[in-house]
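Written out below as structure tokens is the structure these notes cover.
Only a single protein chain was left out; the remaining protein chains are all shown in position.
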Amino acid sequence: MALYILRRLLSVALVLVAVSILVFAVTSILPANVAYLILGQFADPAQVKILEAKLGLNDPIWQQYLRWAWAVVQGNLGESMLMNRPIAPLLFEAISRSLVLASVSFVLIAVIGIGLGVAAALRHGRPLDHGVSVGTYLGIAVPEFFWAIVVILVFASWLGWLPSSGYEPLATGFWIWLQHLVAPTITLVFAHLAHVSRLTRSSMIEVLQSPYVTAARAKGLPERIVVMRHALRNALLPTITVLALDFGRLMGGIVVIETVFAYPGLGRLIVFSIQNRDLPTLQASILVVAAIYAIANLLADLAYAWLNPRIRYDRSIA
Amino acid sequence: MTDRSPEPGQGNALRSAAVASPGAVGSVPDAPAPGATASAAFERAPRKPMSAQLKAGLLITGVIVLLGLLAPWISPHPWDTISIKTRFLPPSTTYWLGTDDYGRDVFSRLLMGTRLSLAMGISATLISLAIGVPIGLAAGYFRGRTDELLMRGADVLMAVPPIMLGLLVLAVTPPAIWKTAVAVGLVYVPPIARVTRSVTLSLATEDFIQAARARAEGPAWILFREILPNAWPALIVEASLRVTYAILLGSALSFLGLGAQPPSSDWGLMIAEARAFIDTAPWIALSPGIAMCLLVVGINLIGDGARERLDPRLKTRTAKG
Partner (left out) sequence: MKRLMAAIGLSLGLGLGLATIPQSASAQGTLRVAVGTTLNQLDPALTTLGDEYVYVHLVFNGLSRIDHDLNVHPDLAESWSASSDLMTWTFKLRKGVKFHHGRELDSGDVVATVRRILDPATGSRARSNLTMIKDVEAVDPLTVRFTLSLPYAGFADIFGDRQMRILARDRLDTVSRQPVGTGPFMFKSWAPGDRMELVKNPDYFENGQPKLDAVTIRIIPESAARLAALDSGAIHIVWNLAYEAVEKLKTSKSVRVDSVPTATWDGLILHNGRPPFNDVRVRRALAMTIDKTALVELAIFGQGSPTLSPIPRSHPYFNKSVPIKGPDIAGAKKLLAEAGFPNGFDITMQVPQEREQRVRLGVAIRDMARAAGIRISVERVPFASYAANVAGKAQMYIDGYFARPTLDTALYPFFHSEGSWNKQLWLYSDKRADDLLERARKTNDDAQRKALFTEVQAVLADTVPGIIAYNAAHVNGVRNEVRDFKSTPMQWLELKNVSLAR
């Protein structure tokens, strides 16, 4: 097992290197110039040249890349070209805020999604089942930013229950901080519920029809035990898969959600850095996102293996 | 962002076996093993009547496509003429979905936007297919080093959430809607490649392929004349779902300003522009959202219905149960 983890970590590292090259390659074709952004539209070309030299924008691309990669390996993510500050603290603060949002949403998606999926499976074919299907499906049929706007419209404008701006630091008070999390969380959860609930539902239906469960019932076990201990554990296996992928989807989703709710997390940082051509911040951010996603996948694999020993080492399944 | 297919990420070997078809809408098994047999079954089985699902999907999508195609002729008002006097009018008999901040008719703009969304979805998917299918075929047929290399490449692209990849590509160039279609197409190449690869893998062991090899047919011939025609059904199903993802991702990119340009009536752009007026004139933002929902639902119903027809074995796992 340890060997397996090691091998996976190595492959994660390789992928990250490839991603970093990809990101660097793509962003280096930018037509616009950061120097002009810093100096303003009508900068004297001579001043621009001085600034470009200062920022090292004149060296060949591969040189810039190697310099950057070497620094990253040492833990230095560079300095934001616009804000003249080190990126690392900026980035990690943004990530911590995004992770809060993503984690809370993730847990809720898992809990509510599985709950709804099981409930629908148990009431298979009846109104609740249909209701859940349609309701959750709406969540994924429409882009997240639309739901974000609807949430703002309904909960902030019409009902006045929630603030429509996304963030107050924990320091200003626990309840206030929580209050600001509710709207973006609701949106994220609603937009991703269907993946989990549908999968759980159909997986559960299948398991409930399996001989294994029939046998358990025939033994006279109470229905609750049959469901919770026997059926659920098997039904959840595919769900774990989807949950891991959903984490990646969540990270994509936060880009738009954070933008609409003005939540100062990683998604918003990425949008900012793209709008302002702040290359170092963009490169560092995407690299970190890829790393988080890779680790999430690894954890999901481990969780899956832990839950289902039969699959654990059989890598021949491709 | 709304990439709904449970694409196996890096190192998913453990889990791919268990991702049998989840039956969730929009999810496609990594190994739709019944690829060849599906099409064979398709040919052998008697013609089934179309399920209600498929009928509903075709109806909804058909109506929307038709409206989009006929848009220039059936729009009640011009979609881009500014008129101060008619700004922010709520829905009425003259302006069915009201007017926007420039006084333009929302319904007419919606119709014109339909064409953009459909074009985005279809062209992006075609690009994904054009690049992804050959890659998948090569990986699944030749296996070994080629397979490793191609799939590693796919893994790298899938290491970043689709929307961020799209943002990255579009950040380096002045935005235009065709560039968004290209970006979205590129983003979805890896999943298409993977699905094609899975189908190819299972098909490659079939008898008729062995027979072709025995006849000394070249790989290109085998790939394009034997495997591909049998792989199409699964690919079509996947492609139809990709269209919906492409529409959703494309609209998100337009929403963030990296797609269509004003005064275009691209749905994502419409919603972005309407955000400022959401509480005074909600109809401007709600209309494109609902339209998008209908289109995505329609296409998904077609996809699900088609999959049902093509593979009876999957029947037990569809939404209807």
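Here the chain labels run A and B in written order, and each chain numbers its own residues starting at 1.
Operating definition for what follows: a contact is a pair of C-beta atoms (placed from the backbone, for glycine too) under 8 Å apart; a residue touches a chain by one contact, two chains touch by 3 or more.
Please read these numbers as outputs of a predicted model, since none were measured by experiment.
Participant: With the missing chain put back, one of A:A25, A:I50, A:V134 or A:I225 would touch it. Which one?
Facilitator: From the options A:A25, A:I50, A:V134 or A:I225, the contact with the absent chain belongs to A:I50.
Participant: In terms of residues, what is the contact footprint of the unshown chain on subunit B?
Facilitator: 80-82, 84, 101-102, 174-175, 257, 261-263, 275-280
Participant: With the missing chain put back, which residues of subunit A would touch it? List them for me.
Facilitator: Against the missing chain, subunit A presents residues 31-34, 36-44, 46-47, 50-51, 80, 82-85, 90, 93-94, 111-112, 115, 118-119, 122, 152, 155-156, 161-168, 172-173, 175-176, 178-179, 182, 227, 259-262, 264, 268-269, 272, 275-277.
Operating definition for what follows: only the chains that are shown with their structure count from here on.
Participant: If you average the CA atoms of subunit A and of subunit B, how far apart do the two points sit, in angstrom?
Facilitator: The separation of the two C-alpha centroids amounts to 21 Å.
Participant: Taking the complex as given, what residues does subunit A use to touch subunit B?
Facilitator: The contact residues of subunit A facing subunit B are 8, 11-12, 15-16, 18-19, 22-23, 26-27, 29-31, 124-125, 133, 137-138, 140-146, 149-150, 152-153, 157-158, 191, 194-195, 198-199, 202-203, 205-206, 237-238, 240-242, 244-245, 248-249, 251-253, 255-256, 259-260, 270-271, 274-275, 277, 282, 286, 289-290, 293-294, 297-298, 300-301, 304-305, 308, 311-312, 314-315, 317-318.
Participant: Under the stated contact criterion, what part of subunit B meets subunit A in this complex?
Facilitator: 1-4, 6-7, 9-20, 22-27, 152, 155-157, 159-164, 167-169, 171-174, 201, 248, 251-252, 255-257, 268, 271-272, 275, 278-279, 282, 285-286, 289, 292-293, 296-297, 300, 316-319, 321
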